[in-house]
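Omission of a single protein chain aside, the complex is shown with its protein chains in their original locations.
Labels A, B and C are assigned to the chains in the order they are written; within every chain, residues are numbered from 1.
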């Protein structure tokens, strides 16, 4: 892997983390002293993706604007890595008229036709639409692909099975990416999944499956690259599982009292680790790191500023956009 | 396998076939000259199981009254092999007050608490209730098991996946039996299932899987025996797939114009084949065969007579039994 | 978007069954627009269990008419994704009764994406499905359930009662930029293997035309009592209306044709004229179509009603299998007639 790519992966991970930290800050800012989920600049459930940057960065590095991506309830890292406009995405999360969905959708419902990005709050149900996008691409003779992200909890939903079988059967250019962060809210993987490796489930559909351990962005990049290349070449779907990390709570406000792995969590943060690695390999310098962080911070704060300055939707238009 | 068992398997297969032939006859009897699905003594959809007798006979030979069975839309063979009362079952199929469901359920909705038998017309959706029955048995400390039957078409429904995972995870005493008759209505297996062997899907749940080829009742018996023994011993679920045969149409009235295997179908009938085999092995004689057939015929005609003599439900009670 | 704005009066003498009219509508749109594909269980060689896609495979080939595994969530969601990318899929859910295995894709995705995207994404898709009972198919294969679909926002719901509307509404549904749930009644398809009302065969213009979604039809004008109904029950209501002439009662029959959007005006105009309302609905009685129709009158002006509203619907019971029982709960001619008499003799 060339240094440019590695630096780019790092840059993307930092951008995502910077973004999530900013949302974290603004989400909680005005929910004090007592946490009130519906209050503040950013109300509602908030599922942040800190710790899972390697998945989004490593996979989406292979994607083009015309490729499609569907993400689950925890979508920001994927959206950012896919290139969704940060300002309009942030405005959406802030419920503003200039948001991707004019404030109608919110953080779990980001739709960006420009980058073919979408997400859904119903576990697993983002998979079938990705099949349809892949179907449309294939039929148009394009070499675009679709990537569907889902948590390891989602891999036990019926729709996972149906989607993999249909994708395999119709040889669709789609890549399934399972983000195994060990938890589905409070339910640990061992209490939800009968086997240790979801990639093994590829066998049930006659497609390749691969698991990447250790939240390793370069391994994700390499593995995803093969899967994307297969799909582009018309060779059909692949199932990937990445062992990643939920650095924070399931959603903001999650007390995480159930969580028995909390002690080791900070030590597993993929960003300092990769940073150290790239420093050691002289891909990065202290200076370039500082610059990456500053640029990330500037972009993120600009997006947040854009959101905050954007108009709030007009209540009298609340019942619009039901039908085209 | 002892001769008694073999003779018993044969007897059961003949009973089932005799039953289905009788239903076939009475179903069509008064739908002439033009077929009218809603007309006659037995109206509605009719999914007959001729050709699939080895599955029901071979599996249910291991079951006791307290074991539970759920069957799909094609349920008669399984019900008979499980020991459901033939008269009340037939009365239900004829829509009579003395039927298992007082004529409310019909051929796809046979419920017999005495033998813990039930079925459902929604593909795959009979699996979860079987899990619940197994769950109740396990919790009661009983060694009873539950068996869920489904077609190969059903193995692509999401609920199949969810049920296998949950059964494996909770180590429930349940056996999943996939009846692969090559067809899901008009859709051939190759157009529905991404792999050649559904038993391989057991791998996705870390449970044993086995496929029986060739509609061989003795192989079914042996394989199912191991699965039932495992479940009774608290060792959890097993997935079986049996390659069987849909001798007739998907439902009565099915023109089967789509069916490219029709020529070979008669030659694959499992009953004459097994009969020849048992004759050659001297388990049966021409005499004992005649006797088996006569007994089957007598039982079946008695059940049909019972049904025909049973009262039709009172229309003024049509809205009852919604709540207990 | 539309090609023919006004539906031509069906002056044609060519008569088709509802099923053939639907197929003709689909075929004409497939000819016109390569983005129209047909996806579902047994839509190919079988031609649809209720003949809604008969002959399309032969005509358009397996790339445009695709049989699926029994994976309703996957293939309906696939339709949604393809529609988002600009195709116009027609996806068949074999029986409306099966909505329970795939409703999330339908109501939380297909129906909501346009709204959640603030109007930036459109989902031009048709979800076609078979509804209704009357042939002893039991509690899981005989339901109408249109009230369930119509209650949930973001999808249009159409319910044709005759061949001409069936074709026009199909063409409108395909051309509509919104998801449209197209619910045909099995008993109104004119199938050779099911008892049918002669009204299931009727004149159908040959050319492509649209029947506007959201506009009810006055299927029969009358002065004394209004029957508001839909789908197969329109045929029953028309039969009853003709019978009642002999009793000196002049029945108006309003065929809703579309539940979403609902044509309130036509209902209210009719009730204002007759002062008497019967709602006939083969769906479950409570919390559904019959309640909504009564409610729009009660919230417009209860004084329009010279007598209490009558509802003839399935009395909140699963559909029984036995013929006499099923017949007792369906809104058949006898029950409709009795309601008309109750209302006009009171």
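Following the convention adopted for this analysis, contacts are C-beta pairs under 8 Å (C-beta built on N, C-alpha and C of every residue); 3 or more make two chains touch, one makes a residue touch a chain.
Nothing here was measured: the structure is a model prediction, and the numbers come from that model.
Q: With touch defined as in the header, list the contact partners of the absent chain among those displayed.
A: Counting the whole assembly, the omitted chain is in touch with A, B, C.
Q: Of the listed residues C:24, C:165, C:292 or C:326, which contacts the missing chain in the full complex?
A: C:292
Q: Out of C:81, C:187, C:318 or C:331, which residue would touch the omitted chain in the full complex?
A: Considering all chains, including the one not shown, the answer is C:318.
Q: From the list C:169, C:309 or C:340, pick the residue that touches the absent chain.
A: C:309
Q: Of the residues C:60, C:99 or C:135, I need the one that contacts the missing chain.
A: Reading the full complex, the residue touching the unseen chain is C:99.
Q: From the listed residues C:54, C:152 or C:218, report the one that touches the chain absent from this view.
A: Among C:54, C:152 or C:218, only C:152 touches the chain that is not shown.
Q: Could you tell which one of A:96, A:116 or A:243 touches the chain left off the display?
A: Candidates A:96, A:116 or A:243; residue touching the omitted chain: A:96.
Q: State which residues belonging to chain B touch the missing partner chain.
A: Chain B touches the chain not shown through residues 68, 70, 99-106, 109, 111, 113, 116, 118, 120, 122, 125, 127-137, 139, 146, 158-159, 162-163, 165-166, 169, 320-324.
Q: Touching the missing chain, which residues of chain A?
A: 34-39, 43-45, 92, 95-96, 101, 103-109, 120-125, 153-154, 156-159, 184-187, 191-193, 253, 257-258, 312-319, 322
Q: State which residues belonging to chain C touch the missing partner chain.
A: 73, 97-108, 111-112, 115-116, 138-140, 147-148, 150-154, 259-260, 262, 283-284, 286-292, 294-303, 305, 307-311, 316-318, 320
Everything below uses one rule, namely that only the chains that are shown with their structure count from here on.
Q: What is the distance in Å between the mean C-alpha positions of chain A and chain C?
A: Comparing mean C-alpha positions, chain C is 40 Å from chain A.
Q: Going by the touch rule set out above, which residues of chain A reach two or more other chains?
A: In chain A, residues 158-159, 162, 165-166, 169 touch at least two other chains, as defined above.
Q: Which parts of chain C, given as residue numbers and ranges, touch two or more other chains?
A: 68-69, 71-74
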